[in-house]
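A single protein chain has been removed from this complex, and every other one stays in its place.
We call the chains A and B, going by the order they appear; numbering starts again at 1 in every chain.
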Amino acid sequence: MGDDLIIKIDGLEETKKFGIKIGSLLSPKDILCLNGELGAGKTTMTKSIGLGLGVDDYITSPTFALINEYEGKYPVYHFDVYRLEAVDDLFDLGFDDYFFGNGVCIIEWAEKIEKLLPEERVIINISKGQKENERIVEIDGFGKSYERIVKELK
Amino acid sequence: MLTLAIETSCDETSCAILKDGREVLSNIISSQIEIHKEYGGVVPEIASRKHIENINQIIQESLEEAKVGFDDIDIVGVTQGPGLVGALLIGISSAKAIAYALDIPLIGVNHIQGHICANYIEHKNLEPPFICLIVSGGHSYLVHVKGYTEYKLIGQTRDDAAGEAFDKVARALGLPYPGGPHIDRLAKLGNKNAIEFPRVMLEKDSYDFSFSGLKTSVLNYLNQMEQKNENIVVEDVAASFQAAILDVLVEKAFRLAKEKGLNKIVMAGGVASNSGLRDRMFEKGQEEGVEIYHPSKVLCTDNGAMIGSAAYFNYKAGQKSDLGLKVKPNLGL
Partner (left out) sequence: MKVLSLDTSTLMSTCAIIEDGNLLGEYSLNRDMSHSERLVPMIKSMLAELDVKLEDIDLYTVAIGPGSFTGLRIGAATIKGFAHVFNKPVVGVSTIEGLAYNMPYNEIVVPLLDARRNRVFTGIYSWEKEELTSIEKPFVEDIDILLEKLESYPSICFTGDGAKIYREKISERFGDRARFAKLGQEYCRAVSIAELGVKKYKNGDFQDFYSLVPEYLRMSQAERQKEERAEKNGN
């Protein structure tokens, strides 16, 4: 594991700017894991990341769809795997076509399918801060993309 | 004119035979709800596997029930999108094969248009123009339907679809998937004024929807009650939440009808089965002299007949697809 990077974000504007920045740094085959409790703001962050990736559409949480597909600069695959935690047959879900495909994968609740995830990925953990719109973002991960993003953010 | 129509956009495999766009000779639907229940919702890969297992059986049943053979079919309709890519491709591949084999026209159909056309089947005398409120798990649209193949999208959701909000709140209340019908059932037994949930109308003239604020409000309420160790009356939560959604849907639909000078509002999509919504719409319709239409329960869910109807009207208007029809998982109106 590389060194964790911890960033404190204050307010919705900063959250949006941060998300857009992350989005602009992602490229095809990148996998971004978004973890955090209910209400931490994973989907909100995804919307800004989507903007950074050039996605025009309204981004909504794929709680029941599992995967929403968008077209930005690249194909963007937005996952919400919350409900797969208790599932046995994870490997047959056909996710590999996305993980190893030509787009960017953004996975909310990624920790629930830890065993399925490719090694090289960027992991963002969002937690609530002291104040209402304050968020603490921890960035971790493996691989070239992760290293590149951390370098840029510093 | 006989249409054979295939619908596989999500977790229902369906094939229907229609006569002239409104008369249903058969509408065979195989639902996978039981299979996906374990996963709390549809899993695209599993849906696709089930479609390929079922599709030809479903097609055969639709022909037998309609008492027709392949040679009697004049056109083939199929859902082109929106929906799950893998699932849509099964229907599209089958439809292409049949259209080519029989050397008859293939018509790719927009699933959302299909929902609108379900009403032409249900109500033989219904003709455009009218306002259509399309609400389902995946979509929330307010549409000005000008003609059989002419639509103007006026309002849509900026975050969760109405049906999705129902399912999420239902899950938070511990109700099984799909949760919408359970909320509807419980709401009848509860007090809709028990809890004040927000009615998010957005900007003054907007016809768009936004349900995630309401959803968050309900989740916060449930959290607070838990922390205070207070008893949650599920029926009241269901009733109050449902009232909040319905207020928004009804207000906007009627306002749009008034603005366009139309006295017909048509409902479509899975949430159009919601008895609370139907009651509210009919009630206000009576007050304001507006006719309200909705499909029967079966036609509200995903089914081939509605696709057949849309295919027929599109074909009559001169639309035809070629055998290179692309799947369009994000197709909008």
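Methods note: a contact is a pair of C-beta atoms (placed from the backbone, for glycine too) under 8 Å apart; a residue touches a chain by one contact, two chains touch by 3 or more.
Just so we're clear, the structure is a prediction, and the values are computed from it rather than from any experiment.
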- Omitted chain's touching partners, listed by label: A, B
- Identified contact with the non-displayed chain, of B:68, B:89, B:126 or B:222: B:89
- Residue among B:68, B:102 or B:225 that touches the chain left out of view: B:102
- Message: Going by the contact rule already stated, which one of B:24, B:55 or B:290 would touch the omitted chain in the full complex?
- Response: B:55
- Item | Option touching the unshown chain, where A:37, A:56 or A:97 are the choices | A:97
- Message: For chain A, which positions touch the chain that isn't shown here?
- Response: 88-92, 94, 96-97, 100, 115, 118
- If the missing chain were put back, which residues of chain B would it touch? 45, 48-49, 51-53, 55-57, 59-60, 70, 85-86, 89-90, 92-98, 100-102, 322-327
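In the analysis below, only the chains that are shown with their structure count from here on.
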- Task: Report, in whole Å, the distance between the mean C-alpha point of chain A and the mean C-alpha point of chain B.
- Result: 30
- Item | chain A to chain B touching residues, read off their complex | 38-39, 57-58, 60-61, 63-67, 69-71, 83-84, 87, 92-94
- For the complex, which residues does chain B have touching chain A? 38-46, 48, 84-86, 137-138, 156-161, 164, 167-168, 212, 216, 219-220, 329-330
